[in-house]
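One structure is given here, and the rest of the page talks about it.
Note that one protein chain of the assembly has been removed; the remaining protein chains are unaltered in position.
Letters A and B mark the chains in the order given here, with residues in each chain numbered from 1 onward.
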Amino acid sequence: MIIINEDLCKGCHLCLFMCYKNVYAISSEANKKGVLLPYVNFEDRCTNCGVCEVICPDQAITVDINKNWWVGQEDNSFNPKFSKGSK
Amino acid sequence: MSVENKFTPYMREDRLPHIFCPGCGNGTIMNAFLKGMEKAEMDFDNIAMVSGIGCSSRIPGYMNCDSLHTTHGRALSFATGLKVANKDLDVVVFTGDGDCASIGGNHLIHAARRNINLTVICINNNIYGMTGGQISPTSPKGSFGTTAPYGNQDAPFNLAELVAAAGATYSARWTTVQIENLVTSIKDGLKNPGFSFIEVATQCPTYFGRKNKLRTPTAMAVTLKMNTVFKSAADRMRPKELEGKIVVGEFAKRQKPEFTENIDRISEEKFGKKTLINSAYEEEL
Partner (left out) sequence: MSEEFFIQGNEACAKGALKAGCRFFAGYPITPSTEVAETLARELPKVGGSFVQMEDEIASAGAIIGGSWGGTKSMTATSGPGLSLMQENIGYAFISETPIVVVDVQRGSPSTGQPTMAAQGDMMQARWGSHGDYEPIALSPSSVQEFFDFTIKAFNLAEQFRTPVFVMADEVIGHMREKITVEDDIEIVARKRPEDKDNFLPFKNVENGTNPMPSFGDGFNIHVTGLTHDERGYPDTNDPKAHHELVQRLCDKILNNRDKICSVQSGECEDAETIIVSYGAPVRSAIEAVQKARADGKKVGYVKIDTPWPFPEEQIQELCANASNVLVVEMNLGQMFYEVDRVLRNDTDVHVLGVIGGLLPTPDEILSKIDEIGGN
């Protein structure tokens, strides 16, 4: 599942550019900030690579998967030594 | 929202969204840093960030850790003091091309010469973004800026090689579109016990793009991707072929004695003293 935070997205569309499976598309109407939000068009194509999550400069994309390449293990919990965060 | 973004818990969420323009690479590099930090299994509690002035130097202000936003170009000197005063901290410096190559060039080469254990992430967008699009010491020859209306005539600095030559133990260059390499490089830089310099070539669609006919973030990202040449390939290319290219890869990876350890060693070996930490809070020393 891919979640786009509409409050944070500024509409740069780097997610479209970076996704090599073309999962994303651009909506035709601007939201109230004047941003043409991306939306998930072909979720079934997603390979859980997680690149869109990192490339998004506004921390607006969250890929809810447990198998991102950068996690390495089966869980995507935060750094075990990280104790200050809200989680 | 049921699933929280993986990066925002590390950030001062009350300050988001950040001030960076749409499509600015700074946000990407924040994410890449956090990923690299997770991969290096660093303790985020123990990280202190230092920055100078510029767009990239606003990054520590959004990170939920101790952060020192200093004067223009001087981030590395503040970081040197911070690291020497408390060598247990993992000090990370976010800086830009104008900040560390122009006004802070001297501090950059001297920090590299000392091989002090800092991780420097230099966000190189080839332009002064915060002041409105002036050319920087890394602007490519022929590029346009508000202070180079007829094209930049000066040769740019090659920062990663400069720092490697100055004595850093880790020096690399990547771009914002090579996420995987960048994250791995940040991980290596954080783990390296010495001066680590990671230059990230990034897009500035607002100023560099507008002045150089690359108005959208995507257009800039395409240019970055197309102009990238890996170091292994570049080594076999002629200088003429490399004009206008961004050579990516690792430029230094070696072992050398570290600066704060040298200070410790002298205290310990000659006088049997441990370097004090947080001594300002003690009345009797």
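Here are some notes:
We adopt the following convention: a contact is a pair of C-beta atoms (placed from the backbone, for glycine too) under 8 Å apart; a residue touches a chain by one contact, two chains touch by 3 or more.
Because the structure is a prediction, the values reported are computed rather than measured.
Considering the entire complex, the omitted chain makes contact with B. Check B:Lys6, B:Lys39, B:His107 or B:Arg173 against the missing chain and you find that the one touching it is B:His107. Only one of the listed residues, B:Leu16, B:Ala85, B:Ala165 or B:Val222, touches the absent chain: B:Ala85. Touching the missing chain, out of B:Lys213, B:Lys240 or B:Lys270, is residue B:Lys270. Take chain B: the residues that touch the chain left off the picture are 12, 15, 45-46, 48, 50, 60-61, 64-71, 74, 76-86, 88-89, 106-107, 110, 260, 263, 266-267, 270-271, 273-285.
Convention: only the chains that are shown with their structure count from here on.
A separation of 24 Å divides the Cα centre of chain A from that of chain B. Interface residues of chain B facing chain A in the complex, by the touch rule stated above, are 1-11, 13, 16-18, 20-28, 30-32, 35, 37-39, 41-45, 64-65, 176-177, 179-180, 183, 205, 216-218, 221-222.
On the side of chain A, the complex with chain B involves touching residues 1, 3, 5, 7-8, 10-14, 16-18, 35, 51, 53-62, 64, 69-70, 72, 76, 78-87.
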